[in-house]
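To start, I am sharing the structure in question, which I have written as structure tokens.
What you see is the complex with one protein chain gone and the rest in place.
And now, subunit A:
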Amino acid sequence: MMENAWIIPLFPLISFLLLLLLGKRLKESSAYIGIAFTLFSLLFSLLVLWERFTSPTYKIGTEWLKIGDLSITAGMEVNQLNALMLVIVSLVSFLVHMYSKGYMQGEERFSVFYAYLGLFTFAMLGLVLSPNLLQLYVFWELVGLGSFLLIGFYFYKEEAKQAAKKAFIMTRIGDVGLFIGMILLFWETGSFEYDAIFKAAAEGSISEGMITLTAIFIFIGAMGKSGQFPLHTWLPDAMEGPTPVSALIHAATMVAAGVYLVAAMFPLFSESSTALLIVAATGAFTAIFAASIGLVQTDIKRVLAYSTVSQLGYMMLALGTAGYVAGVFHLMTHAFFKALLFLAAGSVIHAVHTQNIEEMGGLWKKLKITGPLFLIGTLAISGVPLFSGFFSKDEILVSAWNHGNYILFFLALIAAFFTAFYMFRLFFLVFTGNQKKEAQNVHESPASMTIPMLILGFLAVVSGYVNTPWFGTFLGDWLTKGNHYLEHGHEDSPVWIMLAATLVSLAGITLAYMIYSKRSISRDWLGGEGSMMYNILYNKYYADEFYNLSIVRLTGIISVFFSYIDRFIVEGLVNGVTGTVQKLGKIGSRMQTGQVQQYGTIAFFGLAVLLIIFALTGGIFE
């Protein structure tokens, strides 16, 4: 099966092409095509994963380009990380395809939406199968394109248009970093292949400074895609897209591509402690930074978006503190519970037609399925024991502690507190309390929307048990088996860390309960609306404003300057040249008057002149 893994990304591609050709005619039955093809992908991915448990890594490649002695290959690789990612991506994609059938009902461009989903899924699956950096980069950009198209799906809305552009440009900034890193690695090792790069790095044929430099550049690429500070601002804005898209792209899969990249390049990163420290510090800072913004946002999707940024920061922190398994583990559990949260949020929005959590309330009784599922997702992300997020978060905290960087550890702990607090703030505001009048005739979503949520809810609970300190670290053992770049020592995980994590998350939940449900603590006890703290957080630390004033303004000034150069100097030169040619042409065209008699006269005199010359010189043959 593994040798046929290349077929997995092709299914969504076929779906994309079919829907492009037939979408207009199929209308809403396009959904069945999309669902069927992603189901094939899912089944094949599961088979590949199953086979990968027992057999070794499969790798195949053919020559793609040959320039001189240099050959660039294209192919695919199925290692543990890739196989796991295949299943995560195809599963979430399949569920989102199914969910969208209900959510997007009545949408005019229904088939286009499914076509875009297919394109994105194809790109993402291709990305995780890539055996070398160049191929990865191609799919990396395709994924960005898919994201751009889907964020801007409601292109008639000005915000959606702006958000799509912002996402594309911000991630491009990161992509340039990745590209530079890739070129530098190629320059040093003469290959794009992961294996060759890791071998060169391990053998020390690349200088230490160079390893750090390339790792940082590659991390900049990961920062752009995964919304790490300071390239995070596009991700919350990306919530302008349809909610299923937010679940698929901006929570579960594409934003995890940055984490995947760092994980895939982990042997390179692990050669440089500086690079690891930068990854860890960026991750920890992003985790707490985004979590603090999430505390005060009022848009249900934006709260989730900031929590995504924060959780991605967690994964980066894990990778940066050499917790390869912890990072990948959290990537997996996060994909499930965050997709669940987004789909549940979509179901809530579908029911009440607003995204403002202040206008919701008392939905627990109305939404009998969505409510409990949202609670499961919230418990999982908050790190409540027995749910999946608990185990993966614990693993990250252990990794940060064992790495010996206590500042990062405490940052992560505080971020965990924030996470529990804002997630339960969201939950209490939406589902408990009094019903608002907007929510009178609310009804539960159709089955096509609730079934995917049920599956994800199940996974959000159980997916943590594949790697626990209690029953065994199956995932960790399997991920690192046979990979000599990753030594997975069974690190001792102090029990007190687990206790501390539990306490912290319970404290966050209790506080949220006191403030937003029992209201025994005033909402304004730490600074209400209008206070400085609130304003800073509500306006996201003024990051957007800062970028607008500095980078955007500066770029604008430079662009205006260059546009003047273009308009007056370049265009002037071009106009001068064309003007001259035009005038010459006018002179020439004046000879063509259409007066046959003039032509005759000229011909006659021409002949006469020739004859005179002939007579005077005596002919050329003489």
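In the analysis below, a contact is a pair of C-beta atoms (placed from the backbone, for glycine too) under 8 Å apart; a residue touches a chain by one contact, two chains touch by 3 or more; residues count from 1.
Methods note: contacts and distances are computed from a predicted model.
In the listed set "Response regulator", "NADH-quinone oxidoreductase subunit K", "ABC transmembrane type-1 domain-containing protein" or "TIGR04222 domain-containing protein", the entry agreeing with the UniProt name of the missing subunit chain is "NADH-quinone oxidoreductase subunit K".
Annotation: of A:Gly68, A:Gly106 or A:Gly594, A:Gly594 touches the absent chain (contact as defined above). Where subunit A meets the missing chain, the touching residues are 589, 592-597, 600-601, 604.
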